[in-house]
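Note that one protein chain is taken out, while the other chains of the complex remain in position.
Letters A, B, C and D mark the chains as written, and numbering starts fresh at 1 in each.
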Amino acid sequence: MQASTLFIIIIGLSIFGYFMGQGRALALAKPLGGIRKLHSLPSYYAAQAALFCALPAIVLMGLWLIFEQPIIDSLVMSRVEAGGLIESKADYNLALNRVHNIAAGVLSREGQQSVVLAAADNLNAFRTNARLALTLLALSLSVAGLVLGLRRIRPDFRARASVEWIMSGLLMACALLAIFTTLGILLSVVFESIHFFRSVPISEFIFGTSWSPQTAIRADQVGSSGSFGAVPLFTGTLLISAVAMFVAVPVGLMSAIYLAEYASRRTRTLVKPTLEILAGIPTVVYGFFAALTVAPFIRNLGESLGLDVSSESALAAGSVMGVMIIPFISSLADDVITAVPQSMRDGSLALGATKSETIRKVVVPAALPGIVGGVLLALSRAIGETMIVVMAAGMAANLTANPLDTVTTVTVQIVTLLTGDQEFDSAKTLAAFALGLMLFVVTLCLNIVALRVVKKYREQYE
Amino acid sequence: MPDMKVNEKHVTVGKQFHDDPRMTMRNVNVFYGEKQAIHDVSIDIGKNEVMAMIGPSGCGKSTFLRSLNRMNDTVEGCRVEGEICMDGESLYNTKLDVVELRARVGMVFQKPNPFPKSIYENVAYGAKIHGLADSRIDLDEIVENSLNKAGLWKEVKDRLHQPGTGLSGGQQQRLCIARAIAVTPEVILMDEPCSALDPIATARIEELIKELSENFTIAIVTHSMQQAARVSDRTAYFHLGQLIEVNPTEQVFTMPEHELTEGYITGRFG
Amino acid sequence: MPDMKVNEKHVTVGKQFHDDPRMTMRNVNVFYGEKQAIHDVSIDIGKNEVMAMIGPSGCGKSTFLRSLNRMNDTVEGCRVEGEICMDGESLYNTKLDVVELRARVGMVFQKPNPFPKSIYENVAYGAKIHGLADSRIDLDEIVENSLNKAGLWKEVKDRLHQPGTGLSGGQQQRLCIARAIAVTPEVILMDEPCSALDPIATARIEELIKELSENFTIAIVTHSMQQAARVSDRTAYFHLGQLIEVNPTEQVFTMPEHELTEGYITGRFG
Amino acid sequence: ARENIDIVGSSTVYPFATVVAERFGRATGNPTPKIESTGSGGGMKLFCDGVGLGYPDITNASRRIKRSEFKSCQENGVKEIIEVPVGFDGIVIANSLEAEPMSLTRRELFLALAAKIPGENQGELIDNPNKTWKDVNPELPAVKIEVLGPPPTSGTRDAFVELAMEVGCESFPWVKSLSKSDKNLFKSICHSIREDGMYVEAGENDNLIVQKLQANPAALGIFGFSFLDQNADKVRGSKIEGVEPSFDNIADKSYPVSRPLYFYVKKAHVGVVPGIEAFLHEFTSEKAWGDEGYLADKGMIPLPKATRDALSESIRNLKVMTGQEDLH
């Protein structure tokens, strides 16, 4: 049976279990004098039965599907290996593929070795058997769970506690996913970074002020001028993010305030989603727009003012990025501002405050944690954004605070280093991982500070 | 509550009007969407007068009070008809400056709603936005004075910079009173200001009302008839959104003109 | 409020304990962060007893009441020490199911806090989550009964499906009472349930309390001494977080044992 | 099991490989090969990671495989690699039609773009002082040097450096002599591009460079020939050494800056993944890579006929690399 069919059957079974559970609970309750005599609501008994029915079976299925393939492969290949055809990992892989493709009927059986053909047949047999076993196991587990779940239904059984315990576990697992993701990210950059720091001293990387990977440190280029000082990249990131926030925060926040406090309902329902479109326009499009429309415009403007503006100024990339992240601030802030209870506004208005005073002094402070959350999210997006900067900001690693100059960012370098034409263990490519790691650490510090600050200024309303 | 019918086209009995009115209301109707909460109320509130408003729960006292400083504007779907004037000027005139109006007509809400700020900031808020204090010292003085008048100073003087939301119910109520009087409004509307207060604190507030009434106009909604009797000059009785009777407080409590008023008063003591 | 000092190591005077207690509290201390709001309170509440709690605003009545059904758990930084038992079982036992506890010990809060749902849903909520109704008809009955008991049915029967937040202050308060009694708790904690109610509604609630006390245990915080006198069997007087005196209500109001109690009582009438 | 051919690699070869793939798919009814544009280096890494279904069958490259890459391939068991040169790609230096046409020599390019140039004296190196083209050669216009080109991570950049800069650099005899004596120094002189803003690293998107040129007539850009071919109404290719970058000039090698394009096939996958051989044949058939073939229509410059013939022979035999080739 297909895994998806099996899954649907289990879900179906658990839905059936739900109604069974509910029916049983109701039946139990009737002679006792109504559901109030049960410890929990019938729906909890039902949910308990459904969860018992579905959860173990689905977990089993997940694990099975992850491990099925490797186990079958090793079983199948053990014969082939015994046949003495395999000398290296490469041979193994190849033979395995051959077996797979023959088994799938993509390759013709003609001219293949008999061991391989046998293995292919084996594979098919194993697969069929494994699926059968899985089907049987999962279904019986599911039915067993169902029966157990139903049998546990007693008037004094604490079904609610049991269901909520499971739910809490699931909720916590979801929250922990963030930790695992972080761990995964760290693991996927740390080793390469260590590798990188073997060839480039960590101090040079962190404190060096010159970034020029063009003459990379290759074996045949000892002592040439390739330099990996990350400072200009971080200042560049900072500069562009600052420009972006300079555009996005006032526009986003003021839009949110206007929408939540001044605009009519109609305007609000129209404008808010319209602004949200800005978040979904592909970054490539923004990149073109920044590079081809905004940058020349700013340059010409600057020239007519007698300023020396680079044609790939940080200003152009930053301001376009700012436009992109407007909705992160406007929508989020709008939601939290709307959620501030009306009595807070009433209190202020009744003292003779104008609307804007009420907003600035009462509503916004009360909504501050949410607003800061939105701003931080937008800032994060600005720091992590890649495509716009790749197209519009260029790659000149200048150490400058002048937004009219061209700068580059960490993400640009990561992308070009990772996707460019490199030998893969060159310092250049590895530098991408080191940059990723360092960016991670830097933003982590920023976030810790931000958390502290938010905690300090939090105003909890009633 | 006695199930007495209100005559379809009712007439308010008693002394609705005042010779020297600060606020004059004529044929006021208030609607929440379709539902009419106030029916055709006409009444004056005199200068330096304390007007008590009584009536069964849900009869429209808060609604009426809120329409006196246009706080009803903030309720979606709420509509006010008729004429409400202060010193002869119509409040619902589009030209009227509602900010100034609210600064002049202060309000204490039925449910205490302190800002999620420190106690000090709560009281200083009005003074700050109106620029009533020239210096920090002035401001400190205003805060202390107001808290003192509301009888809260002693309890909170050591925790002025802790959040106002961490106060007890009665303390929050007094905080809101302090906040309202800190901007020295000319008219003060109080919606059950003593509902959560103990007798001593109540006495303090009643004293405050007396004190304020020497210069200012006060409208107070209360459920305590003793309180009404103690502080007010005239008493208005509302019933199902209609103004049934307005008379000097003495008279209302001793020999009410309208049978509904009498029912309400005696229902209490019966 | 008279500035009487509380003796450092105070002793509660009067009849703290009860022969047939439902709830027993021993040496209860409650802290908000550093600040101690309840000092070493020991008291019993008997079965079928109505216990009134009085005391100046901010003395800790709400805090104490909230610790009786562990609502203090929800306040960040709040800590309860000492022993609180119901039917001999400690409430702060980790094994205790706090949800069940709260279903058995109902609460009406000081500030009315209806859910942003319809009036019907507000009242039906408890019955729904506790499975008290087997059918829609049962539920309708529970809702009608509860609203009737709280004296709100007549006013809202035509608008059961409008939001509970659109009610007047007093109506909201009664809604919250109706909501609490709909789940027929064994113990009911009421924090100033009549503060926003007119005399007639108050009388209705007091009647309700009497009615409920036949089967249930009730603790009521009130600022109205008349009310305490009317409904309660024993009265506890709190002062600055300490339990000063517990005595039969009669006695507390006629000849209080402690000078602080006396001061508070007479301060009222003085 | 995977049934489609999996191709990765150079973004330069991508447009050509895709045409072949599409035709192959439509004509034979095989699933159309999947082609990822990962850059030559990235493709090579994926390719050399191992043999088996999880790894690509073919990688495209806009340069020859490097020795280190070949070694890594061998280590990972990718022993038999078939190398297929498919054609040339011209690298053009172009500017907007609105600007003056330029005619440059490689020496001028070197002088304009190198980080350091030889000074007055033998053996002396100075930071590149040239600000305008006039500084490089008095006959050129007095326009600020502004060249948009690929970043150091790009294959196009490597090719440009090798084919243009290095040759220009060798026009200084003492530098040329270094190429024997001190290879490192030679490379660091000839391969370093200035970083003072005159050379703008504009990313790998050639269309973007074309459009940036249109917006900024003062600038020159470096990109592949096919983009010039398609945008003749916007940009004009500069003559190098007096030769215009045209199809014919690149094909007959009179235009000096052009580089070979390759793809590499895992022999081990032939017969494991269906269709690889047929794909090879399609790519190396005259109707594809011939002088009149559809790849030429797409802007790829064909190999000389003789080379093609020789190659198609060895490809039919699936001849693999020996490791003896002259790799860098």
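Here is the rule we go by: a residue touches a chain if its C-beta (ideal position, glycine included) is under 8 Å from a C-beta of that chain, and two chains touch if they have at least 3 such contacts.
Everything below uses one rule, namely that contacts and distances are computed from a predicted model.
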Next item on the list: Consult the UniProt record of the chain that does not appear here and report its protein name from "NADH-quinone oxidoreductase subunit J", "Phosphate transport system permease protein PstA", "phosphoenolpyruvate--glycerone phosphotransferase" or "Acyl-CoA dehydrogenase".
Entry: "Phosphate transport system permease protein PstA"
Next item on the list: Report, in label order, the displayed chains that the undisplayed chain touches.
Entry: A, B, C, D
Note to self: Out of C:K149, C:R179 or C:H223, which residue would touch the omitted chain in the full complex?
What the structure shows: C:R179
Check: Pick from A:V80, A:L150, A:I240 or A:I326: which residue touches the chain that isn't shown?
Finding: A:I326
Item checked: From C:S67, C:T165, C:Q242 or C:T261, residue that would touch the chain that is not displayed -> C:T165
Next item on the list: For chain C, enumerate the residues touching the unshown chain of the complex.
Entry: 69, 71, 74, 76, 99-104, 106-107, 109, 111, 113-116, 125-126, 129-130, 165, 176, 179-180, 183, 185
Next item on the list: Could you please point out the chain B residues that touch the chain left off the display?
Entry: 76, 97, 99-100, 103-104, 129-132, 141-142, 145-146, 183-186, 215-216
Check: Tell me, which residues in chain D touch the chain that this view leaves out?
Finding: 2, 4, 6, 8, 11, 14-15, 17-19, 21-22, 25-29, 31-32, 34-38, 54, 204-208, 224, 226-227, 229-233, 292, 294, 298-299
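Going forward, only the chains that are shown with their structure count from here on.
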Check: Hey, how far is the Cα centre of chain C from the one of chain D, in Å?
Finding: 84
Notebook entry, point to check: When the C-alpha atoms of chain A and chain D are each averaged to a single point, how far apart are the two points in Å?
Noted result: 36
Item checked: Complex contacts: residues of chain D adjacent to chain A -> 1-3, 10, 38-42, 44-45, 50-53, 62-63, 66, 68-69, 72, 76-79, 146, 151-155, 158, 183-184, 187-188, 191-193, 195, 197, 200-205, 208, 211-212, 215-216, 219, 268-269, 271-274
Check: Along chain C, where are the residues that touch chain A in the complex?
Finding: 97, 99, 129-132, 134, 138
Notebook entry, point to check: Which part of chain C faces chain B closely enough to touch in the complex?
Noted result: 1, 32, 54-58, 60, 62-63, 110-112, 151, 154-155, 166-171, 174, 191-192, 195-203, 223, 225, 264, 267-268
